[in-house]
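Structure, as structure tokens:
Every protein chain of the complex appears in place save one, which is left out.
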Amino acid sequence: MTVSLATTMPLRGVRELPPNDQVQGFYLLTKIETRPKKSGEPFLIVELQDHSGKLDGKMWENFEAALETLKAGDPVFVDGRVDRYQNIPGLVLNALRKATEQEVPDRRSFLPHSSLSSAQADEQLAHLINTIEHPQLRALLDSIFGDKTLRKQFLEAPGGKAWHHAAVGGLAEHTLSMAALADLVAAHYPQLHRDLLLAGTLLHDLGKVVEFTLEPAIDYTSEGRLLGHITQGALLIDKMIRENCPDLSAEMRKQLLHIVLSHQGDPSKGSPIKPMTLEALALHYLDELDSRMSAFEQVRARTPESQDFSDYQRLMERFFYFRAPEGDDQPE
Amino acid sequence: MTVSLATTMPLRGVRELPPNDQVQGFYLLTKIETRPKKSGEPFLIVELQDHSGKLDGKMWENFEAALETLKAGDPVFVDGRVDRYQNIPGLVLNALRKATEQEVPDRRSFLPHSSLSSAQADEQLAHLINTIEHPQLRALLDSIFGDKTLRKQFLEAPGGKAWHHAAVGGLAEHTLSMAALADLVAAHYPQLHRDLLLAGTLLHDLGKVVEFTLEPAIDYTSEGRLLGHITQGALLIDKMIRENCPDLSAEMRKQLLHIVLSHQGDPSKGSPIKPMTLEALALHYLDELDSRMSAFEQVRARTPESQDFSDYQRLMERFFYFRAPEGDDQPE
Amino acid sequence: MTVSLATTMPLRGVRELPPNDQVQGFYLLTKIETRPKKSGEPFLIVELQDHSGKLDGKMWENFEAALETLKAGDPVFVDGRVDRYQNIPGLVLNALRKATEQEVPDRRSFLPHSSLSSAQADEQLAHLINTIEHPQLRALLDSIFGDKTLRKQFLEAPGGKAWHHAAVGGLAEHTLSMAALADLVAAHYPQLHRDLLLAGTLLHDLGKVVEFTLEPAIDYTSEGRLLGHITQGALLIDKMIRENCPDLSAEMRKQLLHIVLSHQGDPSKGSPIKPMTLEALALHYLDELDSRMSAFEQVRARTPESQDFSDYQRLMERFFYFRAPEGDDQPE
Amino acid sequence: MTVSLATTMPLRGVRELPPNDQVQGFYLLTKIETRPKKSGEPFLIVELQDHSGKLDGKMWENFEAALETLKAGDPVFVDGRVDRYQNIPGLVLNALRKATEQEVPDRRSFLPHSSLSSAQADEQLAHLINTIEHPQLRALLDSIFGDKTLRKQFLEAPGGKAWHHAAVGGLAEHTLSMAALADLVAAHYPQLHRDLLLAGTLLHDLGKVVEFTLEPAIDYTSEGRLLGHITQGALLIDKMIRENCPDLSAEMRKQLLHIVLSHQGDPSKGSPIKPMTLEALALHYLDELDSRMSAFEQVRARTPESQDFSDYQRLMERFFYFRAPEGDDQPE
Amino acid sequence: MTVSLATTMPLRGVRELPPNDQVQGFYLLTKIETRPKKSGEPFLIVELQDHSGKLDGKMWENFEAALETLKAGDPVFVDGRVDRYQNIPGLVLNALRKATEQEVPDRRSFLPHSSLSSAQADEQLAHLINTIEHPQLRALLDSIFGDKTLRKQFLEAPGGKAWHHAAVGGLAEHTLSMAALADLVAAHYPQLHRDLLLAGTLLHDLGKVVEFTLEPAIDYTSEGRLLGHITQGALLIDKMIRENCPDLSAEMRKQLLHIVLSHQGDPSKGSPIKPMTLEALALHYLDELDSRMSAFEQVRARTPESQDFSDYQRLMERFFYFRAPEGDDQPE
Partner (left out) sequence: MTVSLATTMPLRGVRELPPNDQVQGFYLLTKIETRPKKSGEPFLIVELQDHSGKLDGKMWENFEAALETLKAGDPVFVDGRVDRYQNIPGLVLNALRKATEQEVPDRRSFLPHSSLSSAQADEQLAHLINTIEHPQLRALLDSIFGDKTLRKQFLEAPGGKAWHHAAVGGLAEHTLSMAALADLVAAHYPQLHRDLLLAGTLLHDLGKVVEFTLEPAIDYTSEGRLLGHITQGALLIDKMIRENCPDLSAEMRKQLLHIVLSHQGDPSKGSPIKPMTLEALALHYLDELDSRMSAFEQVRARTPESQDFSDYQRLMERFFYFRAPEGDDQPE
């Protein structure tokens, strides 16, 4: 039997099915191990993942073949029924086997994806680069985003591991949203150097293409942890300037690198340098704004609709409040 | 002799005159006292102020009448010549007398003024209020800015004492710049409640009308120091809601006051509450952005053109860098 | 069968009963749901609460009627026996039904209560107000505490959710303890304005009447989270001054509101303004002292007698030590 | 000529005399040096001090004998007239000579003194010790304050160098004010061990007798800077327990030393340990309260009456506000 | 049957045995209690400890004699087989009885031990003291480490509870490693007073002999929590100076105590005083270096070899990275 991935039930949906519903589909296997039953005999425990989340599964018998042939990271076909234990949903599996390359041509389909498609992002990026009039900045952007590998990495990379834009394509979504804002803001404050601000925006998080990996899930690379995307971005941009843009002035290089280094605003937030130019200051606040807007929506999406407040958000040391300002407005 | 205020030499200009140039004009007297000469006899020392800054003056003789009739806060007519002592410019006065009401009809002319005129601000404000569609928010804004006293205070109040928008009309300039941005941002993020964001922007710093005084200079009132503009704003808005807007829902009142209370972003910056709604978050970053853009330009204006960097800015714990990204670009 | 609430076994007591003891009584139902048994059939899980704490209960069969008629927040009658699972005490229920209004006339009886009764607090409050000689402050206190709704809210409100005075009546207990101290301290430092200090003490936490709800448990209201009790108190007091005390001088209003705004001592503790007057400084330290004395005793009460030290107290970043300074004093 | 110290004009008074008034009296010489006149010839500059403050003096001629015989730290007799230079008051000296032992029997008279006399402090101390009923704590206090040298040091030591109780006798004044408060507070919270709290209060700052010197002015000793009064106090008390109080239990010693070590409340304020017992917590807040009350009054005393606010107080990061809550109360 | 302790299987080893393996040996009993089976009848749960870690054990029947005769802290003989529940290894016991004094002559054998043996430490200590040439410092060290009780405590005490050198003998290991470094550093910077630096190093953590207990496990004593090892060390050294080293100069005492008080570098790290002398500064950084080197190795030892990074280390707010700088070096 071949089930196309598109018709597979998302795991978020599976969580909400009533007990005993049947489920069939393709998922990523992220853990596989055995544990003893009360009787002492083993049973199989697996963790499954798709773009909508994760779920555990148990297989009580006939799992020997699966255990021998499967390992974490494999795409699998699953046939089971919904189960709840201590109110936590799971699956009891009847069948579990490795999926074929035809069935699952790309394992990245199991990761969360930005709502901005790669094609849309690609087009927006091309359009924005086209608006840059400063010849050397334009040449630098052309050289960086004209590198096919780099452009592909940029369009696929996540914006973060867990907090904001934590999805395939999240880096591009965040960058392009900020760039559209930067355009508006540069018109509002004419003293801003529009092309520098735009170029800085497009490049500020470039280091994330090497800070993160998508295999088998969104996570830091060891180079990402040891060097950080800010320095990685500066190294990459400096290399491209040296190799491809000999005409970019020392002053422009300095101010562009300064923007990249300072965009998180403060040493306590990971930037070795504070923003000291007008463009670096503006970019920092646009980055804050766009990342918080995204984080707020991500938290809202995983909060049950019945809650007015999110759970406590440790990273921002606060709750978020979701009630519409004009609702039925009953007295508390 | 009657000299119209408009033709008076600004004190910033006086500072740059060569020694021995003659100066005549109207200024605000902000200090007056005598000190002994080497010989033991007294001479007169005064401090003069206009919208462009301050300057000291000395009067070696014939100052008895001035000393008897003048006090700090008086507008005066001055006749003197430029002098430098230890490279600090000053005036040696030949004549010093109180100016008449005809000569100086309004002492606020001696304070720094926003480049946005009161009439322009008034018009922009009217236009922005007109765009608010939510009936109760519109009613609240009409009631607050329809109060003539309050509207006049709002148009005159400074945005701060020393850091950003520290000028007559600075509050309106800052508020209206932010409101224009808020309009753009609300279009960019459709999940924002545009009218709430706009109303919050127009009201977020309203308490500054009572936090500051313009007499005789921009300074905190004692109520401003003891209560702070955030609470003062909340008290004022809450009173207007109670008295004039009984139809504004409890939910909307709560979210509007929340925006006012949280707009500085963090307890360490003076906000008793952190932003927890989408609109409060967005407004906070727009406030940061607009106040930093203004502060940067104010610091640039008082830094000699020959300096690439500003003096150290204690409030932001950094230098500012002013060199254009594309200049003559000599090697360092 | 009708069992009066007074004779119901407190849940803290139930926790210590040996397994299989029978229990009957009235409690608040705070959660109700079903889970599957091993066999796949469901059983009922409930959470019960009274003034002494919480306990889980299970019902293996015949729970259909209960499940249909009951919801979280209902007062219930319970008949069961004590059970332990993994050393955690619980109840196995034989019967579970909604309690009648006669059986449970007031659900607040299920919350923890201050050891100071409402009647005692009421009397102490009346006495303290009587000692205020300053006519306008006296008038303000009369107007606030003479408002029957407000006085009732004040006598019932908790002092906090979890840390100190976290009980019905806790706000009054804390306020009155501080007021008695303030009286002593005002006599010790004659430079203190006694009536202002007393009035400030009685009003400093007034906003907690709207910051917290008692239904179905002590928790923040959404307005409490979004505005905070400090601003809520200032809004409430300012409204009462405006409506009822036109004779209170601007200076006194300013200093009284300053005390309310600054009583937590520092922005990092939630006060938008630091104490700048003698009375505001004194009140802040009395607030710290009284809240810590209460917190210490609350922690002591929930620490087993065999422990010399409490568990680690995250809020105060320390352990508490309970051993009497003069005990049997064995060598360690 | 012999002028008794008591009739000497205090330097604070001298500051306010009109120019050319004559002054005679005894002061402490704290600096003496020569500088060149315009002509190249030297003149003498001295700094004089008494309990009310400091003043500079100049001697234009005939100062050779003074220069040869005097050094900083000498008590001197001065004959001069008041002078002002750049609005700073000073003295022009006619005569300057060393004072005799008869004229100035005790140089400490030149330091600021607590308003509580040494005799009053001594009596209050004796009374308080008498109220201690716990035999071993009583024995310890008797041994420490019965040591004549230590008692004298305690009665003379300052409470600080500049901030609060910065005067001869300041330590005793602070300690005894806190002890009176501790007595009230122990009655208010019966769970406090009254004798431990009292003993802790009397001993908490004992180390200041070695942390500070009075010669020639209130300043840190090098041991004070390198060890700190908290450790110095603990060392002193531990030595007295070992040598004189073998019956004091290990538990009581531990809790008493804990109070001394933790009384500043937090590592960031200089206490190596945070208060963990009820008595240590209470004492900490009483210490905060009493030291702030004193600091406020000290700042008030040196602020001109015309100012509503003090100058900015760096140590407390705020202004103090002095206006009486009920004054003439004009609109701002 | 008598099994010598030396042949007992370490619990770390037991954890890795396959299910159903038999285990016999001597361990420390650290918890003992009963819980009900599903049937309602009780079974026995115990916690066992040795120098390599901890493990739980269950005994389903015939445990009545064990329950009556054993308590936490007893050394026991155990006979059981390995079991896994939810992937956590444990023991199912057949036999459990108290071990005799012959079988377990010293319960400290059940704690983790430094890799530096007590005899090696003793010898290194003797050697280092022998290199001290300053007669009074030498006398002080002889008096402290010549005290047999104190030397024994020093050789046994741990360096910490959980972070670094958390083992029997850890204090000596850390002290002697630092002393060897101090020797090298004193040669590198000739301006350092070598004997003072060495003596300070040997004594800096001396207070840990009373801060920690080894019974029944490494933990803080209540005196350790209430006074802290820094003050305890200062008290101990000061007592030894007073009693045994009357010739040590006041200056040297002051500087030595300063080193002890300041060695953690900053109030926020527990030192009431910051290092102000050259020796105190040097010692502080050597302490940081040696404790971090030890902590890194401890964390490495408990991290599975397959992980490149440690788990997040809260105390140092980072991950540790373990991969060798030159390995097989595959692309990431």
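Each chain gets a letter, A, B, C, D and E, in the order it is written, and its residues are counted from 1.
Criterion: a contact is a pair of C-beta atoms (placed from the backbone, for glycine too) under 8 Å apart; a residue touches a chain by one contact, two chains touch by 3 or more.
Remember, it's a predicted structure, so these values are computed and weren't measured experimentally.
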Q.
Going by the stated contact criterion, tell me the shown chains that border the hidden chain.
A. A, B, D, E
(Q) With the missing chain put back, one of A:273, A:299 or A:316 would touch it. Which one? (A) A:273
Q. Which of D:141, D:181, D:226 or D:240 sits in contact with the chain that's absent?
A. D:226
Q.
Out of E:92, E:217 or E:289, which residue would touch the omitted chain in the full complex?
A. E:289
(Q) Just to verify: which one of B:84, B:127 or B:302 makes contact with the chain not shown? (A) B:84
Q) Of A:72, A:126, A:235 or A:324, which sits in contact with the chain we cannot see? A) A:235
Q: Please give every residue of chain D in contact with the chain that is not shown.
A: 33, 35-36, 40, 213, 221-223, 225-226
Q. In the full complex, which residues of chain B touch the absent chain?
A. 19, 84-87, 308-309, 319, 321, 323, 332
Q: Name every residue on chain E in touch with the hidden partner chain.
A: 134, 177, 180-181, 184-185, 188-189, 191, 193, 196, 249-252, 255, 258, 274-279, 281-282, 285-286, 288-289, 292-293, 296-297, 309, 316-321, 323-327, 329, 331-332
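Everything below uses one rule, namely that only the chains that are shown with their structure count from here on.
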**Q.** Chains contacting each of chain C and chain D, listed by label
**A.** B, E
Q) Nearest 5 degrees, what's the C-alpha rotation angle taking chain A to chain B? A) 180
Q: Specify the chain most distant from chain E by Cα centroid.
A: B
(Q) Using mean CA coordinates as chain centres, what's the gap between chain A and chain E in Å? (A) 43
Q) For chain C, what residues touch not just one other chain but two or more? A) 222-223, 225-226, 250, 255, 258, 276-277, 309, 319, 321, 323, 332
Q. In graph terms, with chains as vertices and touches as edges, which category applies: line, ring, star, complete, or other?
A. other
(Q) Can you work out from the touch definition every pair of chains that touches here? (A) A-B, A-C, A-E, B-C, B-D, C-D, C-E, D-E
